[in-house]
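Sharing a structure below in structure tokens format, with a few things to ask.
Complex shown without one protein chain; remaining protein chains in place.
Chain IDs A, B and C follow the sequence of writing; residue 1 opens each chain.
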Amino acid sequence: MANKQSLKIAVIGGGSSYTPEIVEGFIKNYEKLPIRELWLVDIEEGRHKLEIVGELAKRMVAKSGLPMEVHLTLDRRQAIEGADFVSTQMRVGLLEARKWDEHIPNKYGVIGQETTGPGGMMKALRTIPVLLDICKDIEELAPNAWLLNFTNPAGMVTEAISRHSKVKSIGLCNAPIGLHKWLSKKYDTTPDHLYTEFVGLNHLHWVTRIEVDGEDKLTELLDKREEYSGKNVPATEWDLDFLRGLGGFPSYYLKYFYLTDVMLEEQLESLKAKGTRAEVVKRVEDELFELYKDPNLEEKPKQLEQRGGAYYSEAAVNLMVSLYNDKRDIQTLNVTNGKTLDFLPEDASIEVNCVVTGKGPIPLPVTKVPEQTKGLIHAVKSYERLTIQAAITGDREIALQAMAAHPLVPSVNVAKVLLDEMLEKNKPYLPRFFR
Amino acid sequence: MANKQSLKIAVIGGGSSYTPEIVEGFIKNYEKLPIRELWLVDIEEGRHKLEIVGELAKRMVAKSGLPMEVHLTLDRRQAIEGADFVSTQMRVGLLEARKWDEHIPNKYGVIGQETTGPGGMMKALRTIPVLLDICKDIEELAPNAWLLNFTNPAGMVTEAISRHSKVKSIGLCNAPIGLHKWLSKKYDTTPDHLYTEFVGLNHLHWVTRIEVDGEDKLTELLDKREEYSGKNVPATEWDLDFLRGLGGFPSYYLKYFYLTDVMLEEQLESLKAKGTRAEVVKRVEDELFELYKDPNLEEKPKQLEQRGGAYYSEAAVNLMVSLYNDKRDIQTLNVTNGKTLDFLPEDASIEVNCVVTGKGPIPLPVTKVPEQTKGLIHAVKSYERLTIQAAITGDREIALQAMAAHPLVPSVNVAKVLLDEMLEKNKPYLPRFFR
Amino acid sequence: MANKQSLKIAVIGGGSSYTPEIVEGFIKNYEKLPIRELWLVDIEEGRHKLEIVGELAKRMVAKSGLPMEVHLTLDRRQAIEGADFVSTQMRVGLLEARKWDEHIPNKYGVIGQETTGPGGMMKALRTIPVLLDICKDIEELAPNAWLLNFTNPAGMVTEAISRHSKVKSIGLCNAPIGLHKWLSKKYDTTPDHLYTEFVGLNHLHWVTRIEVDGEDKLTELLDKREEYSGKNVPATEWDLDFLRGLGGFPSYYLKYFYLTDVMLEEQLESLKAKGTRAEVVKRVEDELFELYKDPNLEEKPKQLEQRGGAYYSEAAVNLMVSLYNDKRDIQTLNVTNGKTLDFLPEDASIEVNCVVTGKGPIPLPVTKVPEQTKGLIHAVKSYERLTIQAAITGDREIALQAMAAHPLVPSVNVAKVLLDEMLEKNKPYLPRFFR
Partner (left out) sequence: MANKQSLKIAVIGGGSSYTPEIVEGFIKNYEKLPIRELWLVDIEEGRHKLEIVGELAKRMVAKSGLPMEVHLTLDRRQAIEGADFVSTQMRVGLLEARKWDEHIPNKYGVIGQETTGPGGMMKALRTIPVLLDICKDIEELAPNAWLLNFTNPAGMVTEAISRHSKVKSIGLCNAPIGLHKWLSKKYDTTPDHLYTEFVGLNHLHWVTRIEVDGEDKLTELLDKREEYSGKNVPATEWDLDFLRGLGGFPSYYLKYFYLTDVMLEEQLESLKAKGTRAEVVKRVEDELFELYKDPNLEEKPKQLEQRGGAYYSEAAVNLMVSLYNDKRDIQTLNVTNGKTLDFLPEDASIEVNCVVTGKGPIPLPVTKVPEQTKGLIHAVKSYERLTIQAAITGDREIALQAMAAHPLVPSVNVAKVLLDEMLEKNKPYLPRFFR
């Protein structure tokens, strides 16, 4: 690919409120990533948003003066054909579905979250079949393209793709780059002076090494109960003895597992005060689209940064740049396990450090895997694999095994009730379950 | 060993109420296992019980007319010296400690159980150092002896021994033989017509194959929600869809994990009505010892069978017979994993089918491991390994990791409270934690 | 199968001179293996021999008075249909092809042998496609049948079948049973008092444990340079220091690798004196068939025992008896590796101890694998896998890699010459190479 002088990129879910960010990234990195055609594609229901954000994208490119064409389309196949990169950032069932992912578990005293727990499972059931359809198009129309998957639950979606299609795909999360940004600021340095080692799965990782200029900083970060993403529940809730013995800096999402009681309480209070997180996000998005409509706006508005999901597009552009230029730098990605974590199947998707070559990422062997992480990683991976199987087959019996296997679901009885109610609520998006 | 014509056996915890059962087993199997010396050994606190049950043992042997000598002693080293088999059936802290193992977790809404959950963890912390001490004696005084470990939590204790001593040890549970008895009765056949395959850990297994004369019976057993040990909570509580999808016949203990809510409720009710299970057992034991005192009693009293732990001694004698005679039959035992379960460490203790040769058991490869079992097996194994490490080091930080890693402990905060209170209550038996 | 009261067996290559032996075995074991129908099947070229040996078989059965029917046929599909066991004992290309397998390598100073070296490779290329054809018939007409494969090179043929068909197959060799017979005689005991552990591949194994009544005899057997099969080259040729350090009792075939110079010299001398081994065997067979023609002969003639291949039929009958009766005894068989030898692929065929259950053999974990055996095992396995690939594809490039990878082929140049000449000579039997 390195010699190709004009690239085509298809962004599926191009009508997303995040689009201005990725467009900004493409503009800034044009030198290293000469995009000639940028295709924003969405579905009929997203036409209106696509038009608004697409026009903004065109204005942004125009201002840059770069020879980049922005195409808006509802024809996915046209967008994909001959693409060098396809990125996905969509939400099957929209925020309405997310609302129920969060709300129904809460009703039964269970964590209600977009990617973790029963909510994440439902999202996977809705999303995996759609992504596999997209992959069929890519196999046919752009077999050499790289698929960069941001679509959550990114770990399960990436694993489903790698096991059930031939598309070259990589899963991406903003947490690793976010940690680097935060560490750089904290230690007044730049990311190239940092070394971090991630162990685990998407939204279930521990950072087992944190070094600045070769010096260990993990110990002091744990000692001080620091955390880079302090949303919802403050880090002070962590028991210090526990944190010190953990052997790794925990992902924010691990609070759902380790501090379930506190997190649930917080969710229930917040639900009462502000509704589900989906509803909060919906309001933010509406405001953003109001801004985007302004024909004088020619750049990404500041407000987008508060939307959450910061650095997503930076992560994506970094990855494309490294693939295109065979850069061989280390990035933390969701890839096929191989022999990296020897207690998981070789075809499982995991989130670890990789060297990004022109032929794709090669996962680096991990140097430490604390005993205390293994059981939880494996428990969640078992749930994930059962969920993928359920998503593909539409088999309720397997779906029940998946739900019951999730560490946040307290018993088979609760699993059964949750599953029945959630499947019913998601009926329009689960054709394989309702044939 | 096969040529040795007179064997010496040491039973540690010989004052146990179970002793008449194992003595009966030795008498019945004398032809295949020519025991010349049977040493019953106990500690000072157990002297009284040892004397009562020891005298009964002597009367039983006398009645049999066999040339077997029964020795009672408080000198462990004398009992072990030159032994061919050592078996352990002891309870560090006696039933009093068990009472708190059951009671304290219940106070915090957590399963309180002898071998599973926080109670099992405490039992492991008390027991492992004592067993390792016994192993030092065996290494020195009977290096060729086989140690048959019945002492619960048998999986953790066996793993601790195999990783931290050179003694040849095997862990034993009565569940496998009990299942065979039950199946034999149900299908009106004998155990040699059965084939069962166990996957998992001690008190955490799934029977993934059940065949009678080569014909699958697993499916129908799951379909009918049958269970061989219906204690406390009836099998009808199982959700049928769940059971059918499970891929294996679940151990009774799995109800603690899958039906946590129902099991906890039952515990709390029972606690109110009858006190802890420890207290119930205490009353049964007192009655048994009253019986044992009768100088006219020359055989195992019927009442012992209701004590629970049925078939323990039959399992033990079967194992000794196979080891002594290089019998090469298949028994389900707690042994070192090797490559049997490829997602667990090679030195982990697991409960699987083994061929019992004269040189020891060789674990058989498993033919099926349902995805849904792996996560839970690994989660519990992680907890177990952390517990073993804590037991040996007396390190509270690791103990907290172990407690928090247990799937039945709902959060780190609960883990912290439980650990503090339970360690304090067990202080007399945990010298390594209170140096 | 255990409940089936009348079995059907198909013997492919039924016109073989060995047939009387297997018929004798079936008669002797009728109680444990109630064969109702015995089908002897051969190809047109073997019609004459089939008739001679088939009539003898009928006379043998008639004399026994058992209700067993002997069928002779050239219709393979009829023989296979509904069979419970299929056994194969054929020789594609007959002894004429074997002659060249032995002769051509000798011309170039290379070991010429039926199953080892270039000769074995050619035999594999001729045989594998035929066996896979037979497997297609079995898949269709007798999907539950067990295929017992005696056809050499048994290791490669068995691996080809297990990787490229769905037939349940097991490879068999007479070496393990022969060793047990020899040890039993030597130590004046019976096989059930022996424990031996085999490590390696078919015709490339080391016996790493030999115990009689639990006592090690391996050391003394090596010390005395004993061997059970002293054909061609006496054991005294072994260097004693080497043998002592080897860590296992070597298969006779290992002399081709360790004593290549001596073995080659012996071959060249023998070739001059008596022609190839194929020619010697041809004469023995002709004499046997003369005997078989005698209408008064109603039993296996003594002379057959000198034919070589002793105990083959005993091994086969033992295996069938164990499969039929779910006997769970330990036999040494050629089966799929799984995790037994961790340095070989999981789907490789290896020769190791197995527990034979009614559902098939389960390989036992090996307890010792001397370092010095690993390299040679892997080198030969690499050659075998390339040969299987060549046999299936008819690809000369891969065939050259296979030939060059064989440890007995001294250089690529020799490999090239050998391959060209041997392929040409085998043209009639290698349709895939000459399309």
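Simple rule for what comes next: contacts are C-beta pairs under 8 Å (C-beta built on N, C-alpha and C of every residue); 3 or more make two chains touch, one makes a residue touch a chain.
Predicted model only: the values in this text are computed from it and were never measured.
Enquirer: Counting the whole assembly, list the visible chains that the omitted chain makes contact with.
Expert: The chain that is not shown is in contact with A, C.
Enquirer: Which residue among C:Lys32, C:Lys181 or C:Lys416 touches the omitted chain?
Expert: Spelled out, the listed residue whose C-beta touches the missing chain is C:Lys416.
Enquirer: Please identify which residue in C:Ala97, C:Leu221, C:Leu288 or C:Leu344 touches the non-displayed chain.
Expert: Residue touching the absent chain, from the options given: C:Leu344.
Enquirer: Name, in rising order, the residues on subunit C that touch the hidden chain in the full complex.
Expert: 238-239, 241-242, 244-246, 258-262, 343-344, 371-372, 374-376, 378-383, 385-386, 389, 396-398, 400-401, 404-405, 407, 410-416
Enquirer: May I ask you to list the residues on subunit A that touch the chain which is not drawn?
Expert: Residues of subunit A in contact with the hidden chain: 1-3, 195, 211, 213-214, 326, 328-330, 338-340, 342, 355, 357-359, 362-365, 367.
Keep in mind that, in the parts below, only the chains that are shown with their structure count from here on.
Enquirer: Hey, what chains does subunit B share as contacts with subunit C?
Expert: Chains that touch both subunit B and subunit C, as defined above, do not exist here.
Enquirer: Hey, how far is the Cα centre of subunit A from the one of subunit C, in Å?
Expert: Result: the chain centres lie 56 Å from each other.
Enquirer: Identify all positions of subunit A at which a residue touches two or more other chains, and write them in rising order.
Expert: none
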